[in-house]
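Working notes, structure below.
Complex shown without one protein chain; remaining protein chains in place.
To keep things simple, chains are lettered A, B and C as they appear, and every chain counts its residues starting from 1.
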């Protein structure tokens, strides 16, 4: 079939529009199951300036058609990350997107500065994690805060800056516009919804942290709606995620306006999900007579 | 087994905590499948002062573990409603909750006034329908507007007033508090999330209206989280819904703090869902040694 | 009474043509009540797919309790159904809807049954029910037919296909015109149709000025199939010009052809 899959994202040429959603992809674990070279980009788990232990367990709960997690941005810190993951990723010919976490504005700035010294291709600023008390989502649900953080981080980031948005807001467009006006080069959406599950036999929440981030196929309708709304309102490119499981799901987000798409929860359940989705997307194009993936972006009115 | 299932809700004694979610229950259609007398209450579809035609079709779309609807509060108007549905319901020994719709504040007030003259037991004010442009959700996502509408309607409502909240907000607690302080006697949550689905073969949204209300088992984690948060923050009782499909789901919401619970989407798929859930809830109590349903309300810390 | 049964046994399933299946279920109570033009809801086993799949009753054989359905695989739900076979059970609700008004045929001189594509299966049940009447059966396919002979015992069958593979080349409209060249145009006729919207819209235009009463069976996306969700309204133009809505699932799926407003 041989379709044109390459897309340009923040001025960078990507082999194809498929990447992995942060926190659902581990370079070493996943490289056992598929060839990372096949992806347009890989996005790795949120990294902070220092190691974070994350939240107590249980951190994972299943829900109908989805899951909850309260991993809480457990990460080994930027130094270990550069030494291990980044070093490992050097052997692959794919763009590397690094998701950054912080508790304070200074934290974010610091990680960005450190990443500026590396060969990382793009930085994804996570101001939308529902699993950390300070930072994370508190930055992401108020338009003024979003502007402030993005502006400060942008100044200190060498790479193109993607800002990852929380869906737990009344008006996603307002937040997206704030990020755009503060200098974001692209937007990622959606991060997880805030959810809860109770074990009625133990009479307590399934997650030790009580509430957690809700993801998976169940959330897709919310994600598609937000990508569609933001695409209509903003002009910077979108990296979309939220329940993508098939090539048709990927096409759905691209038609809603996304330039790139990421598989998230799917990577945990089918470890080769990103390449399966890529193959299915190509097959979908073949079936419907699309030669170049860029033809269908944002075609929904 | 014979458990104590009765609950007191807004000073009213209900046989049991089970009711139906507005818009997913039709008295005549459902009474073919089960005995309405068994329910604590029935809640009927949103009614406006005049007939509304609703939105163009398709109005229904399936999603992973859930569905979208853009019925748009199609309803025959208060007069026809009183003549048909209300008359039909008179033969049953169950409380009647009437959900009200409006485009303007005056609309809501008018319906409430008309209902004041009827034997309807409780009024549920729907300020959270995502499917109508004016009124509906625009009233429900801003705390000041919520206060204003609730205050005005409360003054004109003879029955206890339940206010139904939208989950499409950054801070559900803020909205719930606004409704409480304006005089709401109880809160209903959640109404539908706002979602979208695209038919990638036809290259257009599945719903004629593009976006619609997202409901069903998929949304339960969001609903449980919101009921839990609101229960901690407010002292008026909660009528909970959002993805309830089993007796354990009902117990989950009651443990999160709900006094009553409603099956919604489930009623469309299994027409006897409300009584099945009631039976399963009783079986759950038997299995876990709960004698009185009131024992487990809000036991999650 | 609408039946609603979790464990209806599949007795047989065959692939009639690529992607088109014929399924026989054992559902004696449902079959005993079924009328032509009614449909059933089938439910998926995989509970990530919750909504019903409405499928028209193609035949309901009282003697054997067999319910016959013919359907095309168009998405995940019908794909799941197509993988089932003898020994499997399925959840079924029905019969649903009102079906075709058989009374309408009483006074007519000739009765046209028009089926296009996947709208054909329900016409078989109707043909059987009206077999004592003068039936002219028009079946329209894209190309190769995957049904047709079953109709022959019940009336005169006239085929058409877009590419001429089956019957006359063209649409059911062409086939009807062909037939009418040698028929009494003034005679009172009743036409029952089920098929894709373009076909029914064409019939609606074509019928103007003819002594013809039409009944169309419609499809709409459904949330429940039994009148509870207000998801499936058809728009109908009343004699006084006003527009009303009626639920396809409960008050349809068959409506007077002239009244239907196709959007």
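Here is the rule we go by: contacts are C-beta pairs under 8 Å (C-beta built on N, C-alpha and C of every residue); 3 or more make two chains touch, one makes a residue touch a chain.
Just so it is clear, the structure is predicted and the values come from calculations on it, not from any experiment.
For the chain missing from the display, the contacting residue among A:10, A:71, A:175 or A:300 is A:71, taking the whole complex into account.
Although one chain is not drawn, the whole complex shows that of C:46, C:152 or C:184 it is C:46 that touches it. Chain C meets the missing chain through residues 45-48.
Listed here are the chain A residues that touch the chain not shown: 23-26, 28-30, 32-33, 45, 53-54, 56-62, 64-67, 69, 71, 74, 206, 216-217, 265, 267-269, 271-272.
By our rule, only the chains that are shown with their structure count from here on.
When each chain is reduced to the mean of its CA atoms, the one lying nearest the mean of all protein CA atoms is B. Each chain gets a centre from the mean of its Cα atoms; for chain B and chain C, those two points are 36 Å apart.
Each chain gets a centre from the mean of its Cα atoms; for chain A and chain C, those two points are 47 Å apart.
Between the CA-based centres of chain A and chain B the separation comes to 34 Å, rounded to the whole angstrom. Within chain C, residues 48 each touch two or more of the remaining chains. The multi-chain contact residues of chain B, meaning those touching 2 or more other chains, are 64-66, 217.
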